[in-house]
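I'd like to ask you about the structure that follows.
Missing here is one protein chain; the remaining ones are kept as they sit in the complex.
Each chain gets a letter, A, B and C, in the order it is written, and its residues are counted from 1.
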């Protein structure tokens, strides 16, 4: 039985994480860290489930008073780093969905991990499907240098291409022999038709209402194409990755960055 | 029984057209027009099927000597127009896959059609599937103004977007209320990511080995997307459209331009 | 300005309908019919928006007291029919998402519509995208008799194939010439591989977590395939259809059954 503390229980990720813990028999929620509601129970808060679990505003107080195995950290970077470090100092293993730690911070946590012989997993993306898509794409690119990425998102998204598409292209670049794709003399009669150029490969960003978060990576070779596609419709997609990380974090004595290094 | 003349029997389209005629009991090949091989039979030419059908280099001679109902015209524009006009003057109904006729030429043929009470069908694209894709897209755009077009072709294609994609966008524009799509403040971190802008909608061109000719038109609306997709792998896709046109051309007394007006 | 009454405001569809009315300037919510909360305002109910709009338990009382143009009826069949009929008797035009009316009931409503010169629209499916998919499939089947339907739903769905898939197959059957598809001698080495047989065409039902409601209709012909695909991720997809129906119902003096007859 793993005793779990969740930091950020009222966020979208946090509320899913509570459901996750509730639905697994080998996990038990023992406390939450929130920036308000100190001293209350989850059951006291309208939007939280009816559980007799204490809420702390002060992480150090929480870690001192509560006997826990794992911290699931889902707040913002500034808080996140403090929580993560303090947890490790108290022998509590962090599983961190908060992104934006600096390299220096990660080094510090790594030193702490080896010092205390305790694991820590930090992942910018806990959707196992997305992580597998990137990993498989990197593997396929060894054999198929021709690749286009099409990512599709709702039309409220500001940036194009998506972070996942750029990350995928970066990972492909590591295993792909450079190739300027398409016909040497190809011509865009409407500019932008051929998409963004990333190291010779092409990225296309579709934005439409009715979409959520989708990506397909298409590899072409004479006579065949291989497509790896991920469709995400809500944050439930992160929970299996967090579950996997809570299992794995108990077995390691280092900091692992990126879910792809857990799979 | 429709008696058929085929112009351009040694081209890729022409050789498919011969197979088409051979495989339908209500059609019979009575002559071919070719720019060489005058006076020979199809059976004399290594690359053509073993048929006792005469070849003419001179279209007028062919139309005078041969009793035919339909000319399937699959040569180049210059020849194509001459053949088409001459056929109609001889009471032979043309089904024309050659593109590139001028408006003036089409007017002339229309006048001829009403004068002689004879049909003629000219189509830049005989793939029924592609034509339906465009027609359905035009219909859907009345209800869904948000639309992205993704077209995918082999990487020897020079122009992007494809002619079919541009034609589809033109047809959509006719029924769609103008909308500048995407978030008002969206930003391309890699230029071209959001594709080509055509009247506010977006067109994306994928070029990869292993692809032939593919297009999908995606309409988005809150909570749903509707996608219309056409995949073509070889010229056999044109034959059903030519068959349909040979049936229809017997019933009309005008020039119809575009297979969409036959469907 | 169309004055709207919504029946069933606390259901999933109802709460979306309230948002719909609120987001359009040419619509105004004037009352709700609910099976509890009589005499209260929407603002009094925690789960409803903060609006000074009265709630009635008795539909007749509501229709007598409130000046309205349209009833959006989203309750259960038994209530639905009573509400619909009473609304028409009070000169209020119904847009009905409740399904399950008998033929007799629809006849009665049709008689009432012509008597009172008032419109009524009843639709089992208000997702315009789904309705267009079915309509386009029916059109395409005239040219392509070979068709497989693949529908994909979440794995809590009990029945296979889905109602939409069967309805699509029925509509295709009306325009398709009968054909027993596949090779005459084809053999299933694992039973069920070729899916369900509906009038010679094939229907396949995929059930997986992570899916919501998806369907693709694939037409095949030598050298080409045409695919029409609808993806629905939540009930927002119904709202555009309801909006369309509220516009249309003001212009007609009959009962229209099925959104496809409005498009």
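Observations on the structure shown:
To be clear about the criterion, a contact is a pair of C-beta atoms (placed from the backbone, for glycine too) under 8 Å apart; a residue touches a chain by one contact, two chains touch by 3 or more.
Fair warning: this is a prediction, and the values are worked out from it, not measured in the lab.
Counted over the whole complex, the shown chains touched by the missing one are A, B, C. When you scan C:203, C:228, C:242 or C:256 for touch with the missing chain, the hit is C:203.
For the options A:32, A:45, A:68 or A:127, the residue in contact with the chain missing from this view is A:127. Only one residue in the set C:8, C:80 or C:223 touches the chain that does not appear here, and it is C:223. Those residues of subunit C that touch the chain absent from the view are 146-148, 150, 152, 155-161, 166, 181-183, 185-198, 202-211, 218-225. Residues of subunit A that touch the chain left out of view are 127-130, 132-133, 136, 139-140, 143-144, 219, 221-240, 244, 263. Mapped onto subunit B, the footprint of the missing chain covers residues 210, 212, 231, 233, 237.
Simple rule for what comes next: only the chains that are shown with their structure count from here on.
Averaging C-alpha coordinates per chain places the centre of subunit B 37 Å away from that of subunit C. Among all residues of subunit C, those that touch two or more other chains are 231, 233, 237.
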